[in-house]
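What follows is a structure written as structure tokens; I'll ask about it next.
Every protein chain except one is present and positioned as in the full complex.
Coming up: subunit A.
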Amino acid sequence: MVSDAQTVPQPLPPEAVQLMTPQGAPPSALNEASERFLPYLQRLNTEAAQNIYRTMVTTRRVDQEATALQRQGQLVLWVPSSGQEGAQAGALAALAPQDWIFPTYREHAMALGRGVTPRELLLLFRGAAHSGWNAQDYRVHPYTLVLAAQALHATGYAWGVGLDQCDWTSQQRAENGEVVLACFGDGASSEGDIHESMVFAASYDAPVVFFCQNNHWAISVPFEVQSRVPIARRAAGYGFDGVTVDGNDPLATYAVTAWAAEQARSGTGPVLVEAHTYRMGAHTTADDPTKYRGRDEEQSWSALDPITRMRSYLTAQDLGDDAFFSAVDEEAEDLAAQTRQAVVSMTAETIPALDDVFAHAYAEPHPLVEAERAWHHTWEAGFAETEGENR
């Protein structure tokens, strides 16, 4: 029997759902709030559990590589996700293939887990594209850098899903209904767009799962400045359910998100999940967390590292042996090598030209854009002629 102090470390709120001890001990309802989510774990088969682990490990390795690439001047910026892989991989595992993800800019485990390649992911951070992937291909919307703006896009999209499926039976909904996962952070929870998206989603029973990764720091501003209460409690004010979960417990995050997606899919409207997690590194590579937070806080959260916990769980449950863990590590190394190769090999040919921006600004012909594009062509051609003369 583990004591409360161990099962629910501060500053996890007492109502946080937790199914795995900080040491990764096998799932059980560790507090009253967790009880009703245990049955959802039965849907997580061995392959899915292993996949959560794989997504976490490979994402962290890509994250390390990208940080190094930024330090070497190969990326203009990087947004580390270390520490948040458990929340992301757990939630992702709970979604159906037809579901949509509307991320912020830190959902690397969700994007990579859905199949977005490291190259596609890093085009944004290389300064080569605003979104390196086609949203439709992975059902992952482009990263959004303006805080909380995507929560409204997710809500509008889900509103449309609801309109499309208004004549569906409950069975059709359960089998094929689409759910939209709207990601945001604790910092973004202060933005008006989060409030407005929750109002609209509730008004039109939009099948949205609002998924807040509370990583406790909005750059240098602590969560305590953002909110007096856990974010999940705000849901009551909008008239829907909100649940707080230990985001560094991938099993609990899976179970809670599976429940939330089931609710949203049924057509009864939105649900809010607040995953308490911790951004182990900087907000971005432009940030220096040593200036605003203490080492002991970082160390206390390191003890809850979702990768370590999931590995302990898989080992204890006989779901992963040494061969499996080695294979995952190898896969992560391969992906890191691919990441580096993809970034350093980006050349003028692989990076989109300014001409493409001209091409995509408008869907229909626009005389000003066409005139400026023609001028730019002439301007560029002038340099080509000069270079020819110099040769």
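The rule is simple: contacts are C-beta pairs under 8 Å (C-beta built on N, C-alpha and C of every residue); 3 or more make two chains touch, one makes a residue touch a chain; residues count from 1.
The criterion applied here is as follows: contacts and distances are computed from a predicted model.
Set against the options "Transketolase C-terminal domain-containing protein", "C-type cytochrome biogenesis protein CcsB", "3-isopropylmalate dehydratase small subunit" or "NADH-quinone oxidoreductase subunit M", the UniProt name belonging to the omitted chain is "Transketolase C-terminal domain-containing protein". Touch with the chain that is not drawn comes from one residue among A:161, A:212 or A:275, which is A:161. In the complete complex, the hidden chain is touched by one of A:72, A:98, A:172 or A:203, namely A:203. The hidden chain makes contact, of the residues A:136, A:347 or A:378, with A:136.
One chain of the complex is left out; on subunit A, the residues touching it are 129-131, 134-136, 142, 144, 146, 149, 151-161, 163-164, 166, 192-193, 196-197, 199-200, 203, 352, 356-357, 359-364, 366-369.
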